[in-house]
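A short worksheet on the structure shown next.
Removed from the display is one protein chain of the complex; every other protein chain stays in position.
In order of appearance the chains are A, B and C, and numbering begins at 1 in each one.
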Amino acid sequence: MNGVLGIFENRENLVRALKDAQTKGWKQLEIFSPYPDEELFELIDPGKSPVRWMTLAGTLTGAICGLALTIWTALQWPLLITGGKPLISLPPFLVIAFELTILFGALATVGGFLYWGVVRRFFRSLPYDSRFSQDHFGLWIECSKDEIKQVLSWVQESGATEWKEQ
Amino acid sequence: MSLQESTQATQRGNFQKVNRDVLRALQPGPLYFALLGVCLIVIAFGVWAWSHQVLEGLAVTGLRHPVMWGAYITTFVFWVGIAHSGTLISAILFLFRARWRAAISRAAEAMTVFAVMTAGLFPIIHLGRPWLFYWLLPYPNERTLWVNFRSPLIWDVFAVGTYFTVSAMFFYVGLVPDLAVLRDNSTGWKRRIFSVASLGWLGTGREWKHFSSAYLFLAALATPLVVSVHSVVSWDFAVAIVPGWHSTIFAPYFVAGAIFSGLAMVLTLLIPARAILNLKDYITLHHLENVAKLIIVSSLIVSYAYLTELFFAWYSENPFAQTVFLSRAVGDFAPLFWLMVLCNCLAPLLFFFRKLRRNTGVLFAISLLINVGMWTERFVIISGSLAREYARTSWDIYSPSWVEWSILLASFAWFAFWFLLFIRHLPAIPIAEVKESMHRAAHDPSSLHTEQQT
Amino acid sequence: MIKRRDFLKTVGISGSAALLDACTGENSETLVPYLVPPEDIVPGVPAYYTTSCRECPAGCGMLAKTREGRVIKVEGNPRHPIGRGKLCIRGQASVQSLYNPDRFQGPQRRNEQGGLEPIEWDQAKELLVSRLNPLLSEGASQKVAWLGRLMTGSMESLVRQWLGALGSDRLLFYETFQYEALRRASEIAFGRLELPQYHLEEAQFLLSFGADFLETWRSNVEFTSAFQQMRSSRPSNAPDNFVYLGNRLSLTGSNADWWIPLRPGTEVQLALSIAHSILDQGLAVETAASQEWVRPLLAPYSPQSTQESTGVEVSTVRELARRLCEKPPSLALGGGISATGEQAVPLELAVLLLNALAGNIGKTVRFGTPSVLDRLASYQEILDLAQEMNEDKIQVLFLHHGDPVFTLPTSSGFAQALDNVPFVVSFSSLPDETTAHADLILPDHHFLESWGDYSPRSGVSTIQQPAMQPVFDTKATADVLLSTAQEMEELAARFTDSTYAERLRSHWDATIRKTLDEEIPWEEFWPDVLTRGGHFQEQPLLEVDLHNISEHLQVTEETLVGPEEGKSLLLYPSPYFFDGRNVNNPWLHEIPDPTTQLVWDSWVEVHPETARELALAEGDVVELTSPYGSLTAPVHLYDGLHQDVIAMPLGRAKSADLRYASKEGVNPMQLISPEPAADSGSVLWRSVRVGITKTGARHPLVSLQSEGAERPEDALVAIQPVEAPDAAQRIRPSELEAPEAHSQEHGPVDYYPPHEHPDHQWSMVIDLDACTGCNACAAACYAENNVPVVGRELCGHGREMSWLRIERHQKPLIRETDVVFTDRISLPVLCQHCHNAPCEPVCPVFATYHNPEGLNAQVYARCVGTRYCSNNCPYKVRRFNWHTFTVPEPLQLQLNPDVTTRTAGVMEKCTFCVQRIQEGKNRARCEDREVGDGDVTPACAQTCPTDAIVFGDLNDPVSRVSQLAGHPRNYHILEQLNTRPAVTYLKKLVPEKPFTEE
Partner (left out) sequence: MSKSLLLVVPTVLILVLAAGCLWIFPQEEAYSPDQPIAFDHKVHVTDFGIQCLYCHSYADRSPFAGVPSVERCMGCHLIVAAQTEGVKTLNGYWQRGEPIPWIKVNVLPRFVHFNHEAHVRAEVDCAQCHGKVENMSKLSRVSSLTMGWCLECHRQEEASVDCLTCHY
């Protein structure tokens, strides 16, 4: 996987370069930032994260499992009546259902984050600079071998302080 | 133009400073190791006390007919309560966009996790046959015997279990970008560990995007959860018929109490921590003051609940309830009751004075008082009611034995132990979030403005 | 039969196994088969043996339940006229004297150092023979004496013959509590030197001068059932038909409707003034009243004149007189221990006179059925014996049970006399104050281990069978006598029977079978006796007429020796320990004393007023001093006393080395006078005034019932109508008609449909009007369900394990008038087996649930010990195992193999004796029939002498519980919680009007 990484000292230069790059029609872009910054992410990847759907699925599963578990186990031994309450006493069972709703929802959410945020990334080998976790920003432009020269020269113009190619 | 240049320069400077300070905070001093040692000794003693109890039977505790629940359950409720403010600060305030929370959220989350870990031990410690604790879990077995989902204790298992899992995940997810910081600033095996722990975090736009959304939804789930957990805990008592327990207001009453005690614990922990780790620039008086304000609010709610209970007892003309509350107000439990009123209702009122709530000494002292007060409150509610049940011929008085006291003490050591490990090995303030709020401050002064207000 | 060793091995295993941790799964244990299978033992199936209870002279019929050859429970023998299937608490606990760890485990000899050393039986017999032979050779007479418990039939004849062979007829029967005064009075008044037979069941009105017939007086079980018959047949519009006069409110007293606290020593005057008032109002029956000596005798005792000294109002006396006579027959009982002083005989005379005037003679007071108690040696005779012992006339003294050194007035010098006897042989089975003076101890079998016969009164001959092999290396006294005799050549010829059992049979053949009207072959007679438990026949009623008693009825001022400012000392037999013979039975210590609710101690009862004067508080240790001795004991404040009196139980404490006996406050007998009563020669129980001095030491007494009102907040609560379980226990005649008396109908409507109980619905009804609070049920429960004893200290920490407690609900006694409304409720509280049980839904693991037969099940194996159920139980009947409680060898042999022994960390409670339910259902199934009423009876209901507890199946329309279900008096405790208990209570019927109308 080839491309060029530009390292920027501040956000403004990055934004400028990014917009410029997009006008140039380079599609495979990625940016690096030391902190979450919605506006920035809007530029690189508009649209909402699919994690929300995982959350929804998780919560629904949780609710169903909760009710299923409580009711099914109660029916396993119908003899065990307690305190004059019916075998299937929903009010208490709802408590369990609720907790499982939350639990499964949370698990699914994290699962979603791990999938889209981590696993997916594993299969694209991106360059990195340890200053990204401190105060620097980065812009990665993916391109074919022969384009590299051209991209690199552009990057040098774009206000980046350093650049790497691979 | 040049102005912008300079602001950018200062921002970069700040960003570097954040990393520097946080990383410096991870260098422990001798005091740190002294504390750690003390904790370990106290824990060891607690473990010994408990094993004594397991071998001898519960006769070594102060428990007796009819007071079957005492210090252990009290402590359980206490620690669950402590946990709550963590989630309040990290999740609820996050949803409400109260930016000032950023600096203290990490510590608060850690506190939640450790508090739940501590609380979770007590239901097991208090069992008559603790080696069978796993019977409280619904696992398939050849007896085809499951658990009784009508029992509040099972609700506890699920609520506390869920709470622990969710807050642990919340804590970890929030930690990932900062682990990357640690990775980038460490070498050798530490670096390996951190790079695994940080899931190879690069800080790319897409990572951040999914991160933020996951974080948001976790917060959204944690918020109803935190309310449900202490409601469930309160139902341990509210659904029982014991006079003094059987009350409709318990759920909100306990949730408020939980947050109240938790906030106090936040102060108890942060005031020394920020001094020792000198993070005064990040955890500022301003933060502490905001916590103090929240304390006033929750304290007033709790006081209101006390009055409501007394009013119910009087107005219902239920002689049993009246017996219980009279025994609290003027009977054997009066000293504890009034101590609790002093700590939970009167002391926090001092925070109405700006001078006092901006004085760390006062803040710390009162936060300690509140911790004591809230433990006492649960003790009075639990043991006090049991000691004065319907069958007056079986009334008795309960006071914890040395075993119970030492296990209670050990629980604090256990909690402190984990918290110490935390501040030593992980960034006590969320680096990325702090940077983000710095960035906001730089770019739209309004957010800075709101920060002052909240 | 199996060899004893093997037997012990077998039971040893089943016993120790019963103590194994309930949680042990795979543990390889051994099966020990019998060497030769005993024909009457089927493992796992109980065998019952009829026998006779010998815990006290009453001699109730008893059934011993055995499993694998060991007695695990005793119950009354329903076919026996005495007890009729019921036992008192002492009888229930007798298994603990059988398995008592402190019993003599074999013969012992006093060595040179003065200590006791174990020896072999052969040595022991040699020793005995060596001491007896010289006497025979010198042909001495009256050199041997026998002092022991009551014997009749074959045993008595054997002992008499044996003594006779040794040239002596000094056979004295000794009991601590004698009825000499009553016997003398009967002789004077009716020419019969015997105890009258009282028939309470026929009395319309009962008046007791300190006779505690529900506890220890003569035959308490018999009297208790009779009392219940009398009470149950009383008119509901006038429910107060029992008045108790005495200076201490005993258990019997608190079961009376009215209590007249008498100034000690004024009983006679009151009795006479009542008699006077009977004549006044012309209520007396002619035959008695017409006697010319009666009026002059009574003339000086007009109510007005006695009012001064007795402190009883004229109106009260008149009312008493009226009630005695208005509905004949009535009954006046005289002279318990508390009323036995100088004036004992006059009192008994006066009481007999009352009965005569009220026309009770031949109705509720009958003669012609001599009691075994008539044959007791009087105190005077025992003093004479002591005299001879001091004069070296007695060479060998045999002591057969009983503890005279402890139970005789200490200053009578009996102990010293004993030391003066060259050779003292004791057959006691438990070390006590007397065995401390014995030279040779030949421990007798427990009565459950040996053959015997006992006839508590003429016409009732009880057989006593060995229900099991001896626990220790003991020998039946009778067999010891026979075998020693056979080793002495002079005697051998005269004692031919090889065993006592043989002699017993021949005796019964000769004295009973041959005397029967119709000829019954032995082969039928004997099995019948064994199954029936003895031979019983009605005695003819004897006509008697009243003699002139005037010259014997000298009323004198009672003289009490001791300090003027001191209080009159009242010793009373402990309801549980009688005279202290079973002081080492732990159950009796752990079950609260019925009047004080105290456990595990001895104490001195002081009136709160007196305590205020002397600045004494509960638990202060005081020193009591009389001219004859002094002792220290902790104080218990008790308002059921006359102010001039302090009271002390006899027999809760012993100085002998017994692990369960209290060491506090031994021995009250030191305080009383050694002088015998001039007229009857009996002990002067009420003879001293004692000084009370505070020692400053404290010994807190342990009460299992917290007295709510002692706490400050309760003082406030008292203003409110606090509905503790004592709520609405009482019902007045007028309320009986009121519809809301029916608790069943007006219960709140349930949100959920009721349970379905397809097969059975077990239920219990407890009649508070019948319950006397004797606690026999509690002891039965301990025995049946392996309920552990926790000891004094843990009781103090509220860790008692009793499944069934009898709460005492008695308001402070108001003393405005001379007549006090006792207002005592004895409330047996056990698991209520609620249909909406609060304990069930809170258990996380289903260790407790509602079973299809209406039981609140508790599965020990499943319990993890969250104790939530106990918190949520409004009746506080659940018990938690704070330790793994064990019992010392060989007490564990008593454990019921049908009931799991619980281990630490497990909750337990009353199960309605589920093992008996299962057993009953199983029996019915094996016999292919339905379970009928009475097939299942829990231990508590089984033994209740008043049948206050009724158990049965509500699905069975003819069962007794079903019939009682709609009873107008029934209610549920804490009904407002709508727990729907399976246990229903019947309220106690209390009088509406004050005692005297005007």
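The rule is short, and it goes like this: a contact is a pair of C-beta atoms (placed from the backbone, for glycine too) under 8 Å apart; a residue touches a chain by one contact, two chains touch by 3 or more.
Please read these numbers as outputs of a predicted model, since none were measured by experiment.
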Which displayed chains the unshown chain touches: A, B, C
Which of C:Y849, C:F880, C:F951 or C:Y985 contacts the chain that the document leaves out: C:Y849
Touch criterion as defined above, residue of C:T900, C:Q963 or C:N978 at the omitted chain: C:T900
Residues belonging to subunit B that touch the chain removed from view: 139-145, 192, 195-196, 199-200
Touch list for subunit A against the chain that is not drawn: 77, 79, 119, 122
Residues of subunit C in contact with the chain not shown: 3, 6, 9-10, 17-18, 20-37, 42-45, 849, 851-853, 855, 857, 859-862, 898-901, 911, 914-915, 918, 922, 925-926
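In the analysis below, only the chains that are shown with their structure count from here on.
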Distance between the centres, which are taken as Cα means, of subunit B and subunit A, whole angstrom: 29
Gap in Å, rounded to a whole number, between the CA centres of subunit C and subunit B: 60
Inter-centroid spacing, subunit C versus subunit A (mean Cα positions, whole Å): 83
Residues of subunit C whose C-beta touches two or more other chains: 838, 841-843, 846
Of all residues in subunit A, the ones touching two or more other chains: 77, 80, 82-83, 85
Residue ranges of subunit A in contact with subunit B within the complex: 9-12, 30-38, 40-41, 44-45, 48-49, 51-52, 55, 59, 69-70, 73-74, 76-77, 80, 82-83, 85, 89, 92-93, 95-96, 98-100, 102-103, 105-107, 109-110, 112-114, 116-118, 120-122, 126, 128, 130-135
Subunit B to subunit C touching residues, read off their complex: 56-59, 63-66, 68-69, 123, 126-129, 132-133, 135-136, 145, 147-148, 150-154, 157, 239-242, 317, 319-320, 322-323, 326-327, 329-332, 386, 389-396
Subunit A to subunit C touching residues, read off their complex: 77, 79-86
